[in-house]
Each structure stands twice: as C-alpha cells, then as structure tokens.
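Note that one protein chain is taken out, while the other chains of the complex remain in position.
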C-alpha cells in the first residue's frame, strides 16, 4: 500500500515512522511546503520528496494520504484527496470552525467513510483495554467517567494564538475520549481558570478547565485539564460502573522505585512528551487505518467523530461564556450515532 | 472534663468511645429518647444514663455536650446547650433548612465560638496531612482539587426520605472538604444522575452527582459522588498545584497483595464502613474539641462552616434544577472568611 | 479473667494496654523489680502494683500471667507460674540457652500446653491473612517463602551485649515466621556481614545476614536481615506457590502520595517503631491467649515453638561459623510437629 505524507512537522514525522515500520505500508511520496523538510523525512523513512500537493494527489500509485499539515489547510486537502480517490488519515482537528467542517462534509458526501481522524488516544493500549473491558460488562453499566489530562508545559504564545483555544486544541482529545466511552453527549458544562501563564490570559484563552458532560443514556463524565503539570504528561482515566471500576495509571520511563529516610516507593516523573507517551497509540492508529483500507471498511474515529468533538468544544466555550449547561443536539452534532 | 452525650445511635456510640478513650475526658451523662439505648452506652463507656435532656443541660458538672440526636433536633439542642454555658460538638448537618440555621445563629450570637460541627473528615490523618503540606507551599499554589466520594451502598428509603437529598446528606462532607482547601467558594455547578436505585428516584432524589466549584481565588474543584461502590468506601482526593500534586489513596484492612495467572498486585477491597474508615478521624476530632475548650479557643470547623456547607448544598440543588452555574455570595454564606 | 503482669518495661506496657482494652480481661496485679515502674503502669491500666513475684504467683485470684521481664528470668518465672496453676504468656525468647530451655521443659512437663510464647508477628493481620490464604490452597503448593526484616536502627551496645546475637535476638522472629508457614525446618545455611556499626563487630556480633532454610517438605525460605534501615521498619514477606504469590507490603502512617518534578507516587517512610507497626498484632495475640484459656486449648505459638526457633538460631550460628549448611533434626528440635 502506497502512502503519501503531506506535512513534515513533528507529528508528520511520527506518521512517517509508523508507515516505514508497517509491514503492509510504504512511504512513497513526502510533501511539505518547505521542500527541505520533505527531503529530510524522505531520506530517513523513504519516498520521493516534494512540495507540490497537486502532483501527490494526481499520482495514481498513491493509495492513502496522511494529512499532517497546518490545521487551516486540512479541509481543502482532505476533500481533494478524497475526490482523488485516496483513503485519508487527517490529523485532528478537522478545522477550528464548524461551518467549514460542515462545508467539507457536504463536499465529500458518502466518501466520508474513507476518512479517518487522528484521535490517537483511542488506540492507546491502556485506554483501549478499558474500553473493551467496559464493553464486555466487566464493571456492569458504566456510570461515571473521570478523565484527567494535563500537559507538562504550555505551548508558546505563537502556537496558542492560532490553536482555537483550550477546548478546541487540548480538550478536544478528551471530548473524543468521552464519546469513545459514552457515545452521544447531550449536555456540556464548563468552568475555566487562568492560573498558569499571563500570556494565555492575554490571548483571551484559559489555561485550566473542568468540564462536565452528560451522555444520552445518563452517564456522567468529568474532564480536568491543565496546561502545566510539573510531574510530566498526566493522562489518566477512571471508568466507574455498577459492578466496579477500571482505571489507567500513567506510564513511566522505567520501573525503578526509591526508598529513603524522606519517602518510599518514589517513582520517576511520568513520560513527559506526548510522542513518547503515545508512540504505541500512533503505531496502532496507522495499523487500524491500513486495515480499514484492506477491508474496505469505514475507519474509526471517522469524519463525524472529528466533527462531534468540535461540537462539544463549541458547547464548552458557550458554557464558559454563559455560565449555563449547554444542551447538545446529538442528531445535529453527529449522524454517526453513539458507539456503545 | 465532663461530657454529656445526647443521642445514642451509631454515631453517638462512636463519640462515646472517643470520650471514654480520651485521657482528659470523662463520659458523665448519657441521654437518649429511648432510655434503654442510653443505658447500653453508659454500661459500656461510663456515665449516668437517662432520657431527660433538661436534666443533662441543667447539670452544672457538665462542661461539654456532644449532640448526636436526629437532625431536626439539632438547632434547638445546640442553642439550649450553648445558653446553658456548655461547649458543643454538634453532628453534621446543623439543619437541612438554612433559615432555621440562621435563626439558630441569631439566637446563640457570639457564643457561636463555642460550637464545633462534626465534619470528621477534616481530621482524617491523610486529608489533614495533605492540607498541611499544601499550606507549607510544597505543591506551590493550589490550582485544582479533585474529590471522589462514593458510599458502598445506598441507605434505605426511610433514611433517605428525611435526609435532605444527596447534596445535603452526602456531598455536604465534600463541600466542607472543598472549603477546607479553597476557603470561600463563589460558584457552584452540578449535574445529577439516577442510575443506582429506583426508590431513590421515586423519592425525588439523585443517586450520583458531579459538582464543580470555583473558589474565591480562582481555584477549581471537582466532586464526584455515588451512592453505590462495589469495591468499598471510595474516599479519595487530589490536590494539584503549580509545583506538584498530593493525593490520598484509600485504606485497606491489610497489606496483602495477590498475584495469579489472572492478575497481579490485587489488594483487598477498601474498608467498607465509614466508622472503620474514619475511626482515627473521630478520635482526632474529639481531641481537637477538648483542646479548644482547654485553650478557650474557637474550634474548627465551627458553626459558620456548618452553615457554609449547607449554602453550597442549596446552591448545588439550584444548579441541578436550573442548569446554571450558581453564584454564591461569600459574605452572605459565611462570616468566618476563607481559611487559606 | 484476672491477669498479672510481671515486667513493666516497654513491651510490658504494651501488654498492660492490651489487657486493659480486652473486654474479658482485667489487669489485677502489676509487678516489677522497680516498684515505681509497676505503680506507673497500675495507675494507667489498673491493678495492684508491687515488686514481689511470690505474692503474685501465690494469689489465687490470678488466672493468667504475662512475663515481660528480662530474658534471663523467663525460664524460672515461667516454670513457677505454671506450677502455681497459671496460664502463661511469655515474651520471646524463652531463653538464649537451649539447655536451660530443655530443663524448663522437663520441669513443666505436660503443663507446657498452658504456655504461649510471644511471637506477636503471627498475629499481624497481613501475615496471618497470607498464612490462611496459603492454607486454603489459593496459591497451590507453597514453594518459596521470602522474608525481609530490617530494623530502623541498631540497639545500643549495652542491649546487644546481652541479646544473644542477631540470630537469637532479631532473626528469631523470622525463624518463627518461617515455621509458621513451612512447619519443620530441616536445613539452615547463613551468611553474615558487618556493615552497619563498628561496635557491633566489636561485640563479636553481626549486623546483617541472609539465611536460607529448607522445610521438611522441600519448601525453600530466604530471610534477609539488617540492623539499619533508613526508610523505616521494613517487614515484608512473599509466599510463592505453584499457582501464584501472596505478598505483604509495609504499612505507612497515612495514605498520602506526592508527585513533583523530581518523583511521583512518593509515600511516607514506613512506620518506624515495632510497637506502632505491630500494635494490632499484640492486641490479637492477647485475644488468642484469652481465648485459649476460655477454651482450655493449647495456645499457639506454644513452648515448643519458642524452643524450635531457638534451635534454628543455634543452627544459623553454627552455619555462620563453619560455612556449612546445618541439618536440623526436626524430632529433636520439636516434638510439636509441623504446622501445615
């Protein structure tokens, strides 16, 4: 299976490596507006480098396109790649503006089923194991989901200025995780805070938040976010049900524990960087994408999942602004239906 | 120091034992509407049994009164005991109705400083250690507080019918814990659920909830409650700050871990019963009360803390009903001021 | 049931408190060579103080005697108490010299069944739970037992000089624990070290050791000892069997964990003092003793268990001296037979 990669930044390189390591995939074309970046990636992971997107999409040898370019370019590239008959794995978010996402959806129509959105955390072995064990009924009916998601340190102002705000940039992963467990969400309530960095407040953004969601079936979900966490990348989840609970601990670089006169069982700080923490998830994500092409099945999370997470981010923004819980119309938010 | 105990139910017996074990305290009078109950407690822990509250309050030998009678009797007994010149430790809640609490406050006036309210969890060694370590600055500025509080199993309908609802009966402990860490709370938002037992819904009550609070200084707090938890009495807390985090694990009856072909590190379910879990807290609570009398200082938590937690419960009810975040006027809610 | 306590040092006070708290027991006489010590204990926990052992043993009101006096006095007091018709709980070790223990055994004859030896760790809730779960077959056949036992800090030279050496003073608890799980032990091998304190070497004693035991049925056991452990009183055990493993973690004063930029999940140092760590064990030990008197059954661990642990300590000494594994004749070592 021949892959083209569009966008050779940090996340693009992760995908390039996943493609290179996959036994069924080959990196055939590598594209970036800065051709030197494309060349660098091609040297390491294979493929013909270039900066011309048209040439990539016109190449009949290409089966699948991974879009890892800047967010504002996503919807157009996604639509064109689909129109060119390619399977598409598009990095999240599809776009920051729901109207543009809806335009894109109208444009691609039924071909939506060939699009996968890069919510990599669904493929984290621990989160996925919990999801699957919940589905088997191990903890009975799921009643409460608690998600803690904290970044080690805030991104710089330049990045945040174009990020769409905490909910669309960071919480969007947690909204998707909530939907992964709860299916449709019908109500969103949010509080935000500015405790981490002044420049974030100056951008009109928040740097911490607590968000409460209600699923269509009454399950409640709590999300806690922070842009700063001194002890590493804090990524935890608790699924609480009528028969028990499943939780996910953070991962550490090694299994060493220290015991001294001051403290016992001290472990190392958590893995700090999202690429380290989620490397296996990115690999598994690509594998699912490859498998969906081989099976001619719709990949999950799909376009509608990308759209639905954005709907929840918009609802959280509205709740933050109005101090009200915001009702979400599941039908309008997603035509894919719940996943439970 | 001579104690009288009024109310010899489950919680009254805990206090009787704490008094009997305290080197500075002596259980001198034991009173219950059912005299046989009083006699049973007196036989075990000392004191003269009886059913006449007037005789107890009129006894000049009595220095301090512990009120563990049914909630509707609290405000009157509290006021009368204070008027009789006794120090008072009153079980939570002071009352379910804020107007009655305010009447009581007006009645006792400045003597309020002689009243302690039985929010025992403040005296749990683990929670207290976290509170003290936060105060030393160990984790920098406190930014987020996450409280999980789940009962092993719901109380019967008869009890719940008079309980004032989940927020006033169960969450009230968590509201006090939030105030213990955040000081004044200025905003409350709540979602509830009915997933545990039909009879709770039939009573018009909820059996699970997620509540979000904002402190006067911007600190956010999340509370998760459930009336049922199969793996024991789930009582956890995370204090997250600019420099790190302090968390409290649940306690277990022993330190055994099992390793089998199915699982590893399996520990026993948590201590199931609140009296087991919080025995040291009840002991320390009484000790603080004794100490405050010896020092002639105002005990903490005091009357205003009892009132403020009820204000938050009322606000949570309103948020549940209206779907809005409810602003709390700190000045109206409490004259004691923040505690940080 | 009327108790006399002989010996009012540190460990004597623990027993005094256990007796005072036991609903079926009463502390009736308190005896110490230093009468002021006896008086102090009597003031706190009840009983008539005194320094005359004869008077204690002659008192027909006394049902049971707890011997917590210095080790060299044990055998004589034990024999006399038994001869006076009392049930006896004697602190470990019975004596440091096997010949004196055997003389005592000959003297008391069949009345041995009224003697309990104070190996309190058998009554630790965690160790006991493991023992009971092993007995149910939860981990199949027990194959390997690993005991780690380290003191926070070495005792002073004056104490150690009369202690009989590390094996008879400290490891003796672990020898008993090994027998609690393995029954008869048939082979002992030991290595020692002097790494902690020069004065211990100057006394001709060791301050660290590793000991290997083989049970009569082939089960192997490892014991690791140290006289110094900076992170607290390190008392752990792993029972490994054909179907799994049960292990015992150390206990901590609270359930707090700290997370910082330097480390995560840091807990407090372990409980430091053996009296704190084993308080519940001492209570349960006394309760078993009381129960055995009520049932007129032989308490466990009995006199032979005290003797057998000393036999193993002697064997370890011999192994240390000779560099050979030492065979232990189970029949000679104990007539009580294995306990599995």
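Order of writing sets the chain letters: A, B and C. Residues in each chain are counted from 1.
One rule holds in what follows: a contact is a pair of C-beta atoms (placed from the backbone, for glycine too) under 8 Å apart; a residue touches a chain by one contact, two chains touch by 3 or more.
For clarity, every value in this text was computed on a predicted model and none was experimentally measured.
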For the chain not depicted, the shown chains it touches: A, B, C
Which residue of C:245, C:313 or C:328 touches the chain not shown here: C:245
Option from A:58, A:129 or A:161 whose C-beta touches the chain left out: A:129
Hidden partner interface residues of subunit B, rising order: 230-232, 250, 252, 258-270
Residues from subunit A at the interface with the omitted partner, ascending: 125-126, 129-130, 133, 138-139, 243-251, 253-261
Subunit C residues touching the omitted chain (full complex): 141, 143-144, 146, 148, 150, 187, 189, 191, 193-196, 208-210, 212, 214, 218-222, 224, 226, 228-231, 240, 242-245, 323-325
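Going forward, only the chains that are shown with their structure count from here on.
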Leading chain pair when contacts are tallied as C-beta pairs: A-B
Same or different residue numbers at the subunit B/subunit C copy interface, by half rule: same
Inter-centroid spacing, subunit C versus subunit B (mean Cα positions, whole Å): 41
Centre-of-Cα separation between subunit C and subunit A, whole angstrom: 58
Interface hub residues of subunit C, defined as touching at least two other chains: 250, 258-261
